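Note that one protein chain is taken out, while the other chains of the complex remain in position.
This part shows chain A:
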Amino acid sequence: MAQKKIGKQTVKFQNPPSIISTASIVGPKEGEGPLKEYFDIILEDDLYDQDSWEKAESKMLEDAMKMAIKNAKLLEEQIEYILAGDLLNQIISSSFAVRQLQRPYFGLYGACSTMTESLSLGSMIVDGGFADNVLCATSSHFCTAERQYRFPLELGNQRPFTSQWTVTGAGAAVISANGSGPYITHVTTGKIVDPGIKDVNNMGAAMAPAAADTIIQHFEDTGFNVDDYDLIITGDLSGIGKPIAEELILTKGIDISTIYKDCGIEIFDGKRQDTHAGGSGCGCSASVFAGYLYKELKKGKYNRILLVSTGALHSPVSANQGESIPGIAHAVTISNVIS
């Protein structure tokens, strides 16, 4: 009998795990954005003293992990599981980043939804009594993502208005059975929603129905109202997807507009930084969560938030073969108090 399951897709933790530390590293462009003061490290050069973009991304993730462990005042040996993922083929950034750490590791792939995927599974491991300290981390890098999904950096092409800018960034969090919050109290795991969008330059629209589905299901399963939250923040729906998700949720009679934000919109100043629809990538919700959201939860500006990282689960192969883009979104309730 699943005692912690409520409703169709939600888990309510009996002993909510605490997020005892976070760490965030971002690239130079993110470091010029509106959230710059919240990030722990801002790189001066997005190669990070490495000889390839892939190595740079991996090092960024490794350093974020180490910093989160240090901030938690733990030793590396005390981390019982690492749950990490990224966007690159065969998630090389994550697997290479944990090589040195020598801790038990699960590699995850949820595209840009990986941050909440890792937080969800990490919390389940801790609340389930399988470990006391779990490290959750993800990363993305503009240059590695561009070459894998799109065109060479120096190609003189034009980006459509609907396209998004992959965030160069990594975020890591240590979830622990012992701690004084913020706590992860609920997790709503999303299912794949594919609205039939085939344009890989319009991922916001492809993911918006998945985000709406998960948020609606979260309210249904938990019985929460919009008033129970200070903030609902999606991962990277950005300028096109955010208003669509908002409208889709409104069709069910839930108006989240007053407390709804999107990490992809918050991380860049779209006009000044020319990022078109906004930021995207695993590192988008990861760095905004580990930097901005965690610090504001600690300060008490927010007391309960719903973080909904959103992922577009296509690949360059599926896109070239004319397949539509399946979307997914996982929601995590992070609260300063245990309700």
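We adopt the following convention: contacts are C-beta pairs under 8 Å (C-beta built on N, C-alpha and C of every residue); 3 or more make two chains touch, one makes a residue touch a chain; residues count from 1.
We adopt the following convention: contacts and distances are computed from a predicted model.
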item	value
Per UniProt record, name of the chain withheld from view ["Phosphopantetheine-binding protein", "ABC transmembrane type-1 domain-containing protein", "Stage V sporulation protein AC" or "ABC-type quaternary amine transporter"]	"Stage V sporulation protein AC"
Options A:Gly156, A:Gly253 or A:Gly322, residue touching the unrepresented chain	A:Gly156
Options A:Asp213, A:Asp236 or A:Glu266, residue touching the unrepresented chain	A:Asp213
Per the touch definition above, residue among A:Leu135, A:Ile197 or A:Leu313 touching the missing chain	A:Ile197
Chain A residues touching the omitted chain (full complex)	51-52, 147, 151-162, 193, 195-197, 202, 205, 209-210, 212-213, 216, 240, 243-244, 248, 324
